[in-house]
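Notes follow the structure.
All protein chains of the complex are present and in place, except for one that has been dropped.
We just call them A, B and C in the order they show up, numbering each chain from 1.
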Amino acid sequence: MRVGVVIFPGTNCDMDTYHALKVVGIDPIYLWHKEHDLKDSEVIILPGGFSYGDYLRAGAIARFSPIMNEIIDFAKRGGYVLGICNGFQILLEAGLLPGAMLPNETNSFICKEVLLEVVNNNTLFLKNYRVGEILKMPIAHKEGRYYIPDRGLEELKEYNQIVLKYHGENPNGSVENIAGIINRKGNVMGLMPHPERAVEEILGSTSGLNLFLSLLEKV
Amino acid sequence: MKKWTVILEIFLKEGIFDPQGKTVKNALYNLGFGEVEDVRIGKVLKIEILGENKEEVVGKVRKMSEIFLVNPVTEDFSIRVEE
Amino acid sequence: MKKWTVILEIFLKEGIFDPQGKTVKNALYNLGFGEVEDVRIGKVLKIEILGENKEEVVGKVRKMSEIFLVNPVTEDFSIRVEE
Partner (left out) sequence: MGVFGLKEEEIKHAIELLGREPNDVEWSVISVIWSEHCSYKHSRKYLKDFLTKAEWVEQGPGENAGIINLGDGYRVVFKIESHNHPSAVEPFQGAATGVGGIVRDILAIGARPIALLDSLRFGPIEKGRNKYLFEGVVGGISFYGNCIGVPVVGGEIVFEDCYSSNPLVNVMCVGLLGPEQKSYRGKAEGKGNLLLLVGARTGRDGLQGASFASEKLDDEVHKKRPSVQVGDPFLGKLLIESCLEAASTDGVVGIQDLGAAGLVSSLSESARRGRSGVKVYLDKVPQREENMTAEEILLSESQERMLLVIRPEKAEEIISIFKKWDLEAEIIGEVIEEEKFIVYFKGEKVVDLPTELLVDGSLIFDPPYKEYKVPNLSSDLRSLIKKEHIEKFMNNAINDLSLKEKIYRQYDYSVQTNTVLPPGFGDASVLRIKGTNKGIAVVTDGNGRYCYLNPKRGAMYAVAEACRNILCVGGRPLAITDGLNFGDPDEPEVFYQFREVVKGINLASRTLEIPVVSGNVSFYNGQGEKKIFPTPIIGMVGVLEDLSYLIKPGLKVVGNRLYLIGD
């Protein structure tokens, strides 16, 4: 599939994501935030970083970037969109996923490897994983405490939108240990951990490989 | 048109845990300020804005808050004009 | 003793560059709020504190500000009591 990686001002995991896609044999293209053309991408990835310095709130400014209009339309038409870390925060701010991000309960930036449990694999991005599988990936964020009011949480559960949960320790105080969610249709997913940092043995984990491999095949 | 200074205060909604506020409260306690019962920390924006009158600029800042400056899922806000 | 809500607003001193405020101002401009001339972003603390009277709690919060909550090198602050 043709994968587009979006660069906002302040994005800093664009090259890492590009590299991870290369590792699985995909030749991605970069999309610039000021453009309106998704260049026939079949999957759009919003990588991590500090778009606009995360000033005001993480993702709050990037979500008004010109390209977001196209991405929102694309998602509504069923296009695949993946937001990693800052990308997840942007998807929340843009309303493509429900809920919001708050500063970590520790009140500080946290960088470490965490364990994740796949609780639902009913999305393109996770179809290569088993439900119940435990993954190891790094997190690196300051605002990763996922929050959603009670009613929203019930809906998330009702529509099976929670896909990844922190396993063992909850690093940031996220509601119900949530690490990743999807929209109702399952074509939009956001997660705080960094799968692109877990695709090579030399970096300590290959748990993220299957996510990128799932993008290899035509749907 | 006149220049106005509008102050926008943004706090986390009641009921949402504010770790920074709690840390500061504990630190104050340790410094001997035991009479402090709670601290919540928010953001405040000082916005210099041109407009004909107070209602107009407050309306504008309210609009900015609703679409951008405030996240309605987690935050409450209040606006005042500095004289 | 009564419980008071004291609001402490802290901004970077005039003249000290506020990159966050500048970035938000640019974003507002792009969203069509060209009438915004400047934005500065600070912190605001809502402090619930026990005390006999207004003067007492304001004095206490001033003290906290001076010794701990505010960095006098870079920040200015103002205190008000919420009624």
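The rule we apply is simple: contacts are C-beta pairs under 8 Å (C-beta built on N, C-alpha and C of every residue); 3 or more make two chains touch, one makes a residue touch a chain.
These figures come from a predicted structure and were not determined experimentally.
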* Structure fact -> Absent chain's touching partners (shown only) are A, C
* To do: With the full complex in mind, choose from A:4, A:28, A:49 or A:144 the residue touching the hidden chain.
  => A:49
* Looking at the whole complex, which of A:36, A:77 or A:112 touches the chain that is not displayed? -> A:112
* With the missing chain put back, which residues of chain A would touch it? List them for me. => 9-10, 12-13, 15-16, 19-20, 48-50, 52-55, 108-112, 138, 140, 142, 194, 196-197, 200, 202-203
* Structure fact -> Across the whole complex, the chain not displayed is touched by chain C residues 12, 15-19, 23, 71-74
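We take it that only the chains that are shown with their structure count from here on.
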* **Rounded Å distance between chain A and chain C, as computed from the means of their C-alpha atoms** => 35
* Asked: Where in chain B do residues touch two or more other chains at once?
  -> 43, 68-69
* Can you list the chain A residues in contact with two or more other chains? -> 56, 64
* To do: Using the touch definition up top, name the residues of chain B that touch chain A in the complex.
  => 12, 16-17, 19-20, 23, 43, 68-69, 71, 73-74
* Asked: Can you list the residues on chain A that touch chain B in the complex?
  -> 56-57, 60, 64, 93, 99-100, 102-107, 147-149, 173
* Any idea which chain A residues touch chain C in the complex? -> 52-53, 55-56, 61, 64
